[in-house]
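Only a single protein chain was left out; the remaining protein chains are all shown in position.
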Amino acid sequence: MGSVRNSKNRKKPKLAVFKFASCDGCQLSLLNAEEDLVSIGEAVEISHFLEASSHVEVGPYDLTLVEGSITTPGDRERIQEVRKQSRVLVTIGACATAGGIQALRNWGDHEEFQQAVYPHPEFLDTLATSTAISDHVQVDFELRGCPVNKKQLVELITDILHQRKPRFPRHAVCLECKQSGTVCVAVTRGIPCLGPITQAGCGGLCPGYDRGCYGCFGPTAQANVSGLSHWLLKHDMPKTELVPLLRNFNAGATPFREEGNRLAREQDTELE
Amino acid sequence: MSESRSINVKALTRVEGEGALHIRLAGDAIEAVELNIYEPPRYFEALLRGRSVEDVPDITARICGICPVAYQMSSIHAIENALKIRCSPETRSLRRLLYCGEWIESHVLHMHLLHAPDFLGCESGLEMGQSYPDELKRGLRLKKHGNQLLSVLGGRSVHPINSTVGGFYRAPSRQRLQKLIPDFEWGLQAAIEATRWVAGFEFPEFQQDYEMISLSHPDEYPMNEGEIASNKRPAISVDRFEQEFQEYQVPHSTALQACRVKENSSYLVGPLARVNLNRDRLSAAAKRLADELHFETPCTNIFRSIIARGLEVVHAYEEALGILRRAPVLTPAKISYDYHSGEGCAATEAPRGLLYHRYAVDEAGLVEKTQIIPPTSQNQLQIEMDLIRFLPGVLNEDDQQTARDCERLIRSYDPCISCSTHFLKLDIERLES
Amino acid sequence: MPAESLREKTVSPWQIHPVRIVAAKAEVPGVITYRLKFVDQNVEDAYSVSPGQFNMLYMPGYGESAISVSGYDEQNRELLQTVRVAGNVTRALSRLNVGDELGLRGPFGQGWPMKAAQGGHLVLIAGGLGFAPIRSAIEAAICHRGRYEKISILAGARSPDQLLYREQYEQWKAAQVELRLTVDRATPQWNGNVGVVPLLVDRLKISNPATATVMVCGPEVMMWYTVKSAIEQNISVERIWLSMERNMNCAIGHCGHCQFGPAFICKDGPVLRYDRIASYLKIKGL
Partner (left out) sequence: MEYGNRQLLAKEGLQDLILAMQALEYMVIGPKIEQEAIVYEEINSLEDLPRGWTDLQTAGTYRIKRRDDDAYFGYVVGPRSLKHYLHPPRQLVATATRDGQRWEFESIENIEQKYAFLGVRACEIAAMRVQDRVFLQGDYVDPLYAKRRESALIVAVNCTMAAPTCFCTSMQTGPRCTDGYDLALTELAEAFVIEAGSDKGEKILRDLPCSPVTTADLEQARKLQQQAVEQISKTMNPVNLREDLLENLNHDRWEETARRCLSCANCTMVCPTCFCSTVEEVVDLSGDNIERRRTWDSCFDIDFSYQNGSIVRNDIRSRYRQWLTHKLATWHDQFDQSGCVGCGRCITWCPVGIDLTEEVAVIREKKCSE
């Protein structure tokens, strides 16, 4: 069947996990795969996964998972090297696919941020922005989520082991809500919910817990962000609340970023 | 003339986040020990400014994917203190239950996948599984329970979504909670077995005279509430934390380190400190087990902290079972509150130790100022101090072995390096004085 | 109660049957023609297919793909399917060897109107991989050669080495079938037509347009211009048939994916009469 598993005499494919600016949550999702973790461990050679193993092999790697965003000059270079060493490079999680929560610095004054947190900013060597991996190197596949869904992560690894192109839904969270029988919190309670413009993958988690979706999985393909913000503004949601809603873990994703910026500009002119 | 020698561990492994260790020696004299955390800074304290208090638990969770509940709990309690919100006893129980889930998940992960391999000469938990398949399987199952509990209460195990200021977004389903009971009954026994297993490891002799710091509460094992206790000094209330402890920056690390303000001295937080200071408040089964294992307290050998972790897992299982059996009903899920300007702080016990947060909020419920002091920054100086004392005993080995031994020592702290970059502004004047 | 009366169609349309690869022939780079044989003889006995219909080929773990039947070897009871490597399913299929098994559901859909075309000039037009379903019409027509006044095959490909079924051409010509080929880009060795397929239609001699039937399969733009040319040749819109393609998931009209205006490509098509869809072909994004 052409699966890697079947070709007994071939060496096991090498898996590497690299981390950039992140919280480790996406890597942890792999350790959280529990039973599957053992099977993955059998199917691949874990060649570089610092959080899980002291066994470190040099590249090239067959599959590289990259967590985290680019925030330092050093990392900007390191990712180039990682790319060179990787046959298939997959980014996992909002940090890697959109810059993560730390991309909020892109709207702030970097120096002032440094001063607010560190007494000696001069010891630091960081960039003024937090950017997605795909802004720096070519990425073969992006797995969304903050954190990624561990089922999807295992599925992705399986897909690659079996030489399948990974395919995940690009539709809205709303489908998952309805499929799981969750009642829409936007319609029944007027709670602002990003579900209609956020990519599925979490299973409609937040609405199932009576709160609005806050966009962990980033924008859907062709997300109509202004369509949603238009409705919310018409229904008395102030821009001061709407802008931060769009600026969460996927603040750096283009559709969220652009609409957030547009609203913020309008807000500024209104204030003047 | 003795040659100068430098030992580098370029990348610490089996720790959460990324860090390195540099040791510089001149002959047998230690010139420098630097725990270098090169985890890039993410400026959480800066990005929280201007956000509404309800956004805070979601954002602070992202400081650390290993202990998001700890960040949520500390920030929620600090904000509730700022807004003078008093939550119901049921909320309190369910929050403890949530925390039990995180302790189980995080401790079991560390015990089985990160730390145990050191004692068994393996490079990873998976490799260890080849010689100890049942132990690994048991560990993974225990870890899964922790995750399941987090998922039922919080929606998912990494960055759960159900905790908020004033309670929970949705009252946890009693039915789903009670479904966990059989698993947890099994887990309690299995956790006892696992602890017996790790207690049988061979530990290096390494006794240190630590100052141990943890929360302490008259009626319960510390998690979400209590005073800050020490084995060396009188207990203080949480709101005095910043007067007694402070953070400062060192050039070799992106993380800040913490120390005692007056004495400039290091201290230890985490499971070993907690068990030492609160042994009599461990659950019955955990206490019995500690006696059975002749776990002497105070225990001052950091390598034995894996046993303390085991005891806490047993405690967490037993406490969780009690709450699951009661399955408190939460009505309403979340209490309503008004915004007003104020300031509040709180400390809770993250799996790795004390986690302190302070917030100033304005009358619209937006954050003005934040201070977050995570456990790993508090342990960092202690780790360096330990290394200085530990090194002479391992220096006659080759560099690789010395490095490996040092790494083992560091690992027994279960340092969470991703957390340790989110450190706080310190008061420069005070530092210089 | 309608629900009660309709239970009789007992076999689940979801049942997949194993088939074995008996032979695989690389046609052109990236395109393979397979000979498939049912593993279970009862299934083989029950199976009957007409030209223009398609099967869902199933690669366990990868999914299903709609693949036209490009021929059926009655003697050996072997199905011919020509597959271009496009994505997951077809790529996985291409990694199989002779003797390996895969799954199949089918046949599905409405095929070419071979009967209705009898008595007149049969014009079969293929572009690229559209040759696959056209091939099954060629076979069927040759089988009953006498029933058609004239048979013309017009086929186009990007380049000469992209032309499918080259080894069959002599055989077809021997059965008195007119074969005209064209390529977009010629090579030095090529001395046939250069240009798009509709040009071949323009040059075709159709003695009696009233009884001629045109069957086309190829990319949508190619079909669009081919039909225009056919109409200019005075062929009635009711005698022009197109084989259409849309995303195919269930193949039984239950999943909604393959809709094209009023048609379900899986059950009303893939072969559709031009005049019934003409107005929709013009609309973008339907």
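Letters A, B and C name the chains as they come in the text, with residue numbers starting at 1 for each one.
The working rule: a contact is a pair of C-beta atoms (placed from the backbone, for glycine too) under 8 Å apart; a residue touches a chain by one contact, two chains touch by 3 or more.
None of the values given here were measured: they were computed from a predicted structure.
In the whole complex the chain that is left out makes contact with A, C. Here the missing chain is touched by one residue of A:L175, A:M237 or A:A264, and it is A:L175. Within the full complex, the residue among A:G25, A:P147 or A:G195 touching the omitted chain is A:G195.
Only one residue in the set C:Q118, C:Q168, C:Q233 or C:N249 touches the chain that does not appear here, and it is C:N249.
Residues of subunit A in contact with the chain left out of this view: 1, 3, 5, 36, 39-40, 43, 154-155, 158, 161-162, 169-172, 174-175, 178-190, 193, 195-197, 210, 220-224, 226-228, 230-231. For subunit C, the residues in touch with the chain missing from this view are 1-4, 6-7, 9-10, 12-18, 39, 58, 60-64, 86-87, 100-103, 245-247, 249-250, 252-257, 259, 261-264, 267, 279, 283-286.
The criterion applied here is as follows: only the chains that are shown with their structure count from here on.
With chains as nodes and touching pairs as edges, the resulting graph is an open line. Ranked by how close its mean Cα position lies to the mean of all protein Cα atoms, the top chain is A.
Using the average of C-alpha coordinates as each chain's centre, C ends up farthest from subunit B.
Across every pairing of chains, the maximum count of C-beta contacts belongs to A-B. Work out the mean CA point of subunit A and of subunit C, and you get 43 Å between them. Separating the CA-averaged centres of subunit B and subunit C is a span of 65 Å.
Chain geometry summary: the mean Cα position of subunit A and that of subunit B are 25 Å apart. Across the assembly, subunit C contributes no residue that touches 2 or more other chains. On the side of subunit B, the complex with subunit A involves touching residues 11-18, 38-47, 49-52, 55, 58-59, 62-66, 68, 109, 113-114, 117, 123-127, 129, 136, 140-141, 143-144, 147, 155-159, 161-162, 164, 169-170, 248-251, 254, 256, 333, 407, 416, 418, 422-426, 428, 431. Residues of subunit C that touch subunit A in their complex: 60-62, 87-88, 91-92, 95-96, 100. Within the complex formed with subunit B, the subunit A residues making contact are 19-29, 31-32, 34-35, 37-38, 41, 46, 49-56, 71-72, 74-75, 100-102, 104-105, 108, 112-114, 116-120, 123-124, 126, 130, 146-147, 202, 205-206, 208-211, 214, 216, 241, 244, 248-249.
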